[in-house]
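What you see is the complex with one protein chain gone and the rest in place.
Moving on, here comes chain A:
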Amino acid sequence: MDTDFKVSPAIENVIAELEIQRKKIAASKFQGWGAILLGAFAAFLVFSAGQPVIALIVGAAFIVLGMVILYRISDDIAQYKYRFKQEVIGASLNTLNQSITFNHNDGIAESEFVGSQLFTRRPDRYHTEDLISGKDEKTTFYFAEVHAEYKTETQTKNGRQVHWHDILKGIIFTADFNKNFNGVTVVRPKDFGSSIGAWFSKNLFSFGDKDLIQLENEYFNKNFVTYGTDQIEARYILTPAMMDSISELNERSAYCVSLSFINSSVYIAFPLAHNYFEAPVFKTLLRPDLLKEDMNILGFMLLIIRELDLNTRIWTK
């Protein structure tokens, strides 16, 4: 989805300033990593020539030099990234919706991630950043980048080996839902295991998948499996119109989304390959599409509220 967005003159000035800083950082990074690589290469050559002591001295000298250069710019990088996020991203998001606040150090708490019941696995490693919150007409919302992983261990000849697997790498979006409900309804992408469970529940035994909700929408049933603590409440939330909207939203997303309706809110998980709201170091800031993807993702999140019709407040809530 392309959002109609124009960078304001004030933000353009900040970008111009940051571009100077970026060039310095890029040059320093290049020098630092260059020195380290050169040191390693020189050490290898001298070592091959049969001079291990000299190889060690030459290699160490270059590597230390490289590390000093990189260390000296670390504060500049932090400041550059901070300014980019606050003064460029934050200010630009505000031009699309004035209520928006952007906090790059904050995110969706792990307890909230687990409590949303979007995923059955608990994360072993969890990282979140870039919290964006605001209000669109009557609906308050917030979303943040989340990287949740679980680990598995295998026994090898050299001992135990840990493998990390993604539960979610993407965005968790949450908004105040426009209807009252007490239970939990979860809509998850259909995988092989859940398809088999749903088929058994539908056609043979009904034990096991007691919480399975069989809905009438064909697209919905083909792509999702729905569970809920209350059959009627799940249908009260997932009206035919709501199922169509979720299907539409899913079609617009690169990967299959997951949704949960809990504690009077809707949670949506979007798996994404791209890391948003980051300051580029080796790419110029002076390009017209600099903020395109970041603004598009916000536009998409605001679209959810419209698509799910969350601003319609005709119920008792």
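Here, a residue touches a chain if its C-beta (ideal position, glycine included) is under 8 Å from a C-beta of that chain, and two chains touch if they have at least 3 such contacts; residues count from 1.
The definition used in the following text is that contacts and distances are computed from a predicted model.
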Going by UniProt, what is the name of the one chain that was not included in the view, given "LemA protein", "Protein-glutamate O-methyltransferase CheR", "Sugar ABC transporter permease" or "2-furoyl-CoA dehydrogenase 2Fe-2S iron sulfur subunit"? "LemA protein"
Touching residue (missing chain; options A:Q79, A:T239, A:S264 or A:T284): A:T239
Taking the entire complex into account, which one of A:S8, A:S74 or A:Q214 touches the absent chain? A:Q214
Chain not shown, touching residues in chain A: 179-180, 202-207, 214-216, 231-236, 239-241, 312-316
